[in-house]
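Here the complex is missing one protein chain, while the rest keep their positions.
Every chain is named by a letter (A, B and C) in the order it is written, and numbering of its residues begins at 1.
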Amino acid sequence: MTRFLVLSGLLLAIGAYGVMTRRNAICTLLGLEIMLNAGNLNLIAFSRVSPSPAVGQTFVLFSIGIAACEAAVGLALILAMWRRYRTVDIDKLVSLKE
Amino acid sequence: MLMSQRDAGDLIFILGFALVGVAAPAALLFIGRWLRPSSPGKVKMEPYECGLPQASPPRRLFRIRYYAFALLFVIFDVETVLLFASAPVLKRFGAAGLWSVGAFVALVTLALVYAWRMHLLEWE
Amino acid sequence: MGAGDILFFLAAAVSIAAAVVAVTDERLLHSVLAFGVFLFAIACAFLIMGAEFVAVAQIFVYVGGVAVLILFGVMLTASRGAQRTVETEHPMWAMVCALVLAGTLIAVAAAYRPATAVQSRAVDVSLLGNALLGPQLVGFELIGLILLASVIAALAVVRREPGR
Partner (left out) sequence: MMVTLATSVVWAVGLFVVAALSVMLGVYLERKVAGHMQARLGPMRTGPHGIAQTLADTVKLLFKEDLIPGKVDRLGFIVAPLLAFAPALMSLMVIPYARPFVPRDLNAGVLYFLAVPAIGVIAVMVAGLSSANNYSLLGGLRSAAQLISYEIPRSLSVLSVVMLAGSLSTVTILERQTHVWFAVLTPIGFALYIITTIAELNRTPFDLPEAEAELVGGYHTEYSGLRWAFFMMAEYAGFFAASAFGAAVFLGGGNGPLLPPIVWFVIKTYAIILFMMWVKWTVPRFRIDQVMTLSRKVLIPVALLNLAVTAVVMQYV
């Protein structure tokens, strides 16, 4: 049980590092998905100790569904950004500053 | 580490099949390495453009219809998984279950109708 | 060293390695491939924990949906080349934050002792269906709503603005 929590903690940290360092918007989306998966791992680990594991697993199904929606909308933003600025490099998104 | 024998067996089978699925073709490719001639001439290394020298580096086209298709696919993917979870027990829940799953399917079909009316299903 | 232990270390090692490669690899195509391997390893971890339907659902939705979506994004935005996609000005600080985060999470995880014993019997699909249509019915309907909302939102963002 604790081994799964340790694993998901590590994965969350890796995902966070990815989101923080990558300049490419698609890699940020990737890092975000890694963090979400770490969360799902935790949900399942705790569902095994809960009185009704089936309910815990429905949470993970919902979380997978929401993560898929989030990836879809995130990609829509990236494509809109690509069409407007012809780059997916987040550091170039500074037009608000001007 | 508590793990039911059944799941361990399933996982070992899935990994075994994946392993053989990747290893067998790789082995064939590796064996073929000695049987095959290998003389990469300059022209052969060029990407294939019906014989003409490469006109332009692969430029990217941007069509939103590709994205609209991928988006609807992901949304219906999630719906299909949830329907697969609820399908086996639908009979047990009687009319109430029918109405609830019906409402869920109606909501997602609304998304399809919306994309249809916004003319995003056409492949112009 | 029962079967579960070996399988767990295998899945854990592959998922961590794939996540690290996905996060640090220069070439975008390699990091997306590593992401695919990562998702498959997480599906195996779910199976180790007895959540069989969730493992297959993960392969169906994540590997079949999200990874394909991200590959579509890579294809449509010409960001395939090897141009530098890493290195903000100060990656060291990000490393420090990540390590601190990992440290606290692992400390909390190690300290936690579950109240009840871990049940190892797998959850049958019909049990999951009963839970989904029974107590979790509200969530089930809300997910439909979220799917609808995200389609409308995504298409609104991407569609060419007729107004301008």
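What we mean here is this: a contact is a pair of C-beta atoms (placed from the backbone, for glycine too) under 8 Å apart; a residue touches a chain by one contact, two chains touch by 3 or more.
Because the structure is predicted, anything quoted here is derived from the model rather than measured.
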Original post:
Which of the visible chains would the unseen chain be in contact with across the whole complex?
Top reply: B, C
Subject >> Among C:Met75, C:Cys97 or C:Ile152, residue touching the chain not depicted >> reply: C:Met75
**OP:** Against the chain that's been left off, what residues of chain C make contact? List them.
**Re:** 2-3, 6, 27, 29-30, 33, 36, 52-53, 56-57, 59-60, 63-65, 67-68, 71-72, 74-75, 80, 122, 124-126
Subject >> chain B residues touching the omitted chain (full complex) >> reply: 8-10, 12-22, 24-26, 28-29, 32, 35-40, 44-50, 56-61, 66, 69-70, 72-73, 76-77, 80-81, 83-84, 87-91, 94-95, 98, 101-102, 105, 109, 112, 115-116, 121-124
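The rule we apply is simple: only the chains that are shown with their structure count from here on.
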Original post:
Per the centroid of Cα atoms for each chain, what is the distance between chain B and chain C, given in Å?
Top reply: 16
Original post:
So which stretches of chain B touch two or more other chains?
Top reply: 1, 62, 64, 67, 70-71, 74-75, 77-78, 81-82, 85
Subject >> Junction residues of chain C - those touching two or more other chains >> reply: 8, 49-50, 53, 57, 61, 65-66, 69, 72, 76-77, 118-120, 128, 130, 132, 140, 143, 147, 150-151, 154-155, 158
Subject >> Residue ranges of chain A touching chain B (in the complex, touch as defined) >> reply: 3, 58, 61, 64-65, 68-69, 71-72, 75-76, 79, 82-83
Subject >> chain B-facing residues of chain C, complex >> reply: 2-5, 7-8, 44, 47-50, 52-53, 57, 60-61, 64-66, 68-69, 72, 75-78, 118-122, 125-126, 128-130, 132-134, 137, 140-141, 143-145, 147-148, 150-152, 154-155, 158-160
Subject >> Residues of chain C defined as touching chain A within the complex >> reply: 8, 12, 15-16, 19-20, 22-24, 28, 31-32, 35, 38-39, 42, 45-46, 49-51, 53-54, 57-58, 61-62, 65-66, 69-70, 72-74, 76-77, 79, 84-88, 91, 94-95, 97-99, 101-102, 105-106, 108-110, 112, 114-120, 123, 127-128, 130-132, 135-136, 139-140, 143, 146-147, 150-151, 153-155, 157-158
